[in-house]
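These notes concern the structure reproduced below.
One protein chain is absent from this view; the other protein chains keep their places.
Going by the order they are written in, the chains are A and B; count residues from 1 in each one.
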Amino acid sequence: MMRALRALLPLALLALASCAPMVMVAPGPAAVRDDFSVTVDSIWNRLTYPGIVFMAPGASEIWTAEGIPLDVLAFYIGVREGDALGRVLERGGKPLASYRAGMTPHEIVELYEQLVTQDGSAFTLGRLAPHRFGGADGFRFEYALTRKHDGLALSGVAYGAVIGKRLTLMAFTAPRMYYFAKYLPRVEAMAGTAQIKY
Amino acid sequence: MNGLSRALCGLAISLALALPAFAQGSRADGFTRLPPGAKVMLMPPDVELYAISAGGIPEPREDWTRAALQHIKELYRERKAKAKVEVVELPDDGDETIEELKRLHGAVTRAIALHQSGQFALPSKRGKLDWSLGPDVGVLRQKTAADYALFLHIRDSYATPERMLAVVVGALFRTIVMPGGRQEIAASLVDLKTGQVLWFHRLQRATGDLREREPARETLDSLLYDAETSQ
Partner (left out) sequence: MPPRFAHPDPASDEGGWWSQMDREEQRLRASGFLIRDKALNEMVSGIACRLAGAHCPDLRVYLVRTPLFNAMMAPNGMMQIWSGLLLRMTNEAQLAAVIGHEMGHYLERHSIDRIRSAKTATAVGHYLGLALGAVRSSNAGHFANAADIALIAGFLSYGRDQEREADRIGLNLMTQAGYAPLEASRVWEQMLEEVRADPMEGEDFWRASILFATHPPARERRETLAELAGSAGGRTGEAEYRAALAAQRPAFVSDELKRRKFLQTRVLFERLLKAVPDDGEIQYALGEAFRMRDGVGDAQSALDAYRKAQAMRGSPPELYRSMGLLERQRGQHAEARASFARYLELKPGASDAELVRRYMASE
């Protein structure tokens, strides 16, 4: 097997040349996708291969300030009626409940909770309140997560809005100790500039 | 990125991480070495030695782990004594803040290992070692009167090659990469006044044996070389 791996190495290096997993997000307006943008006041890092992040399975985009094992800013953009918010963590895992147009924020929070607790992490909802987001009357909620695999306590804040029956959610999760408070103001400011364009 | 190049990218990344030997060492801006007379606190090392069977399940080997722990502690003290640096140990009293700090440190270590350089380097870090545990490290300072703390993470296992590739991508963001059959050691020195990680050294290789004294010395030397006293 090791020999096979070594043989593949040249091919790998070739492929590597065109892989740039982490890309800078410079201060200023940033298009997250064609139909969603935020204005950023400091440098963030964008992961161009979001599929491998197990903390936000199926997110449209993943950003991080200091690294995926620490903080994750996940965007779920334009989720359609009948689709799950994200994706199942492990193949053959229990299917996720689908988003329904007309769902209340309470029910959307339940979707989010189901998504991020697939690995056995424990989720506790904090404050849930109305909040302008993306140019619409949306909602904002706070939460705590105890991450299963290392037992680290995480804090989170998420913003969501439904426009034209499609749901967009932006969720920031970081260690409760030091990191969450460090980045919360930047995340709040960013959320305030969000524009949903579909 | 279309489906094929995504797949290739994923594969390439996993292979890159499976490369046989890797040493990563870095220092925060402005830090060169521990001053003589410094007091370093040795955090209870997080050590685990495993054998990985064909079934893919790592079996902790208690005897190996205990031996490794002992060698490391003794060897570290020897090194520091030579450099006139005092080593104190933290009483393990189950303090909740300290437990949380240990967990946070684990995550910071994984972030540094993944993102400081290499494929997943964070552009925002500009290649520098710039991570912190935050001001909660003050509790460590209070308990030991130390100025610095050394954290050690060691995962050492012996695995079949079949196991290797299967775990790499899946484990990518969950833990220090553990394809198996290798040593994965990370050491970091933290400034207890600020929480800043002053230096970080990581060793990932297929050789090395922590279960015996002299090979363990070699491992520690490789890990800590150039870190403090250019030894």
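The rule we apply is simple: a residue touches a chain if its C-beta (ideal position, glycine included) is under 8 Å from a C-beta of that chain, and two chains touch if they have at least 3 such contacts.
This one's a predicted model, so the numbers in the text were calculated from it and none came from an experiment.
Checked against the full complex, the one of A:W44, A:F139 or A:F172 touching the unshown chain is A:F139.
Seen from subunit A, the chain kept out of the figure touches residues 94, 97, 102, 104-107, 110, 113-114, 117, 119-120, 122-123, 126-130, 137, 139, 146, 148-153.
The omitted chain makes contact with subunit B at the following residues, 48, 50-51, 53, 55-63, 65-66, 92, 94, 99, 102-103, 155, 157, 167, 170-171, 174-175, 178.
One rule holds in what follows: only the chains that are shown with their structure count from here on.
Averaged Cα coordinates give subunit A a centre that lies 28 Å from the centre of subunit B. Of all residues in subunit A, those touching subunit B in their complex are 1-2, 5, 8-9, 12-13, 15-16, 18-19, 21-24, 43-45, 48-49, 51-55, 64-70, 149-153, 175-179, 182.
Contact residues of subunit B toward subunit A in the complex are 1, 5-6, 8-13, 15-16, 18, 100-101, 103-104, 106-108, 110-112, 114-115, 119-125, 131-136, 161-162, 164-165, 169, 172-175, 195.
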